[in-house]
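Dumping the structure here so I can ask a few things about it.
Here we show just some of the chains, and they stay where they sit in the whole.
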Amino acid sequence: MSEAEPGLTGAMWAGLVRRPDYDEYSVKYRDFFAMRRKDGIIELRMHRDGSPYYQTPASHNAWGQAWQEIGNDPLNQVLILTGTGEKWFDGQRGAEGHFERTTADIAKVYEDAARLLENFVFGVGIPTIAAVNGPGLHTEIALACDITICTEDASFFDPHFLLSTAPGDGQGLAFQELMGTKRAAYHMYTSSPVDARRALEYGLVNEVLPRDRLLGRAWELAEMIMRRPPGARRVTHAIASRPWKLRVASDFSSQLYGQGFALLTDAGQAGRLPAGEDLSQYPF
Amino acid sequence: MSEAEPGLTGAMWAGLVRRPDYDEYSVKYRDFFAMRRKDGIIELRMHRDGSPYYQTPASHNAWGQAWQEIGNDPLNQVLILTGTGEKWFDGQRGAEGHFERTTADIAKVYEDAARLLENFVFGVGIPTIAAVNGPGLHTEIALACDITICTEDASFFDPHFLLSTAPGDGQGLAFQELMGTKRAAYHMYTSSPVDARRALEYGLVNEVLPRDRLLGRAWELAEMIMRRPPGARRVTHAIASRPWKLRVASDFSSQLYGQGFALLTDAGQAGRLPAGEDLSQYPF
């Protein structure tokens, strides 16, 4: 039993194993997430050396593990997820080495991809708020949060098909859950970005704010939530996230294995922009 | 066999038990619903002594029973549900006694809550039209009608989390069905009202009208429906309501038991506004 868990009967809980410790895991993941915690609210700010985050196999692997440790620490009661600077992800970086991979590398990346989304949806049982601080790739976790707010220049897009692969790693699934079947199909095929105004209209985000007010608003929401009792918080999260659990359980493996299968059978073409096209219009 | 059921072969139906009788049930429920019926269209107007309706345990219990009797009377062929005056529910009243309840009282209220929504969705097999006559709590049955129209000042909101409980008794479920996962999560956590214009944009309602034209329009729709043959009416309702049946069967017990569990484990806090907050901005 944690000191910080009020109302528990100490004797009854004798022998509890140690829960994940903020002081340890905030260090363990510090290359990818800058963490701070106050009164039950834990903020994860993605970053790379204090600059906008970009994905590498190592960071991609870290996400799934981080969700579980954070979800298992009873002192975390509301989660805020945000990025650094003016981009959610920096799509210009992180792709190096994409093409000299063994099949073992690919298998491992897909295993991590599964954990990344599944562990968030099934492993974090507290209210979640994403503050999307700018444009960028891989907004699926931001969209799978209970509440999502973003800056005026944020945009949401899935570049897999643009880059000759299938949109199976969760971004497309999040689009299907939130913007509907037809719009999601269009944005998967065309990779065209959904800007902040449109994202609000489509129900991808809940509020659009100037960048300097974004994180403050996320904390305001988190504090409002923290004023409610713990049962109400956990059950409201359970109700709000039930559609995600059902959809991930039903659809995700089909989409993710499909992407992997296409990647491997399309061999030399997958992951590359077709000749004669350019990426300049995309908010990488 | 009812006199009013055309085309039936009398001899074949010998021995039918008496169906619920409008003259009886319209009296039985008269403290909560003012009923009128004309040419197969039954109008239920919620009220309290001719003023806007408010909920008490007794009225809450009555709903589930009323749906079954109304659904079982073959003379009812289209249902219109509306309120009285300028409010759908009067949220200022009806909450007394909320805090001196035994666990038996709570168990019974939750049993009634289950019947309220389930009996509507599974027990009323005819086209349903809600005419939401103003702002107010508990619009879930209005939203679960096939067609929903409302006044320009109507608003839709779920105050459970605001009042320190979880939104599990159907309002949140209706939001999830109609406005999508992300918006529903936001409106469950923030309890912020969805006004009529937004409700139309979100697909919560089908038409927004001045109050003095609301009920007339509901009857106009009902009469249009009544001009179609009975099979078309019943099957169209079956098609229109199938998503509600699937969602209620899949999700409702999880949400409702979750709310009850939170209410009981949050004990002293549940149902109360946190200190330092006020309700003045909410359309109770």
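When the chains are written out, they are named A and B in that same order, and each has its own residue count from 1.
Note that a contact is a pair of C-beta atoms (placed from the backbone, for glycine too) under 8 Å apart; a residue touches a chain by one contact, two chains touch by 3 or more.
Fair warning: this is a prediction, and the values are worked out from it, not measured in the lab.
Here 2 copies are displayed; the structure file describes the full homo-oligomeric complex as 6 copies.
Please note the rule applied: only the chains that are shown with their structure count from here on.
To fit its Cα atoms onto chain B, chain A must turn through 120 degrees, a value rounded to the nearest 5. The geometric centre of chain A is 37 Å away from that of chain B, both derived from CA atoms. For chain B in complex with chain A, the touching residues are 160-161, 164-168, 172, 176, 179-186, 188-190, 250-251, 254-255, 258-259, 261-266, 269-270, 274, 276-277.
By the touch rule above, chain A contacts chain B in their complex via residues 127, 143, 146-148, 177-178, 203-206, 221, 224-225, 227-232, 234-236, 238-244, 246.
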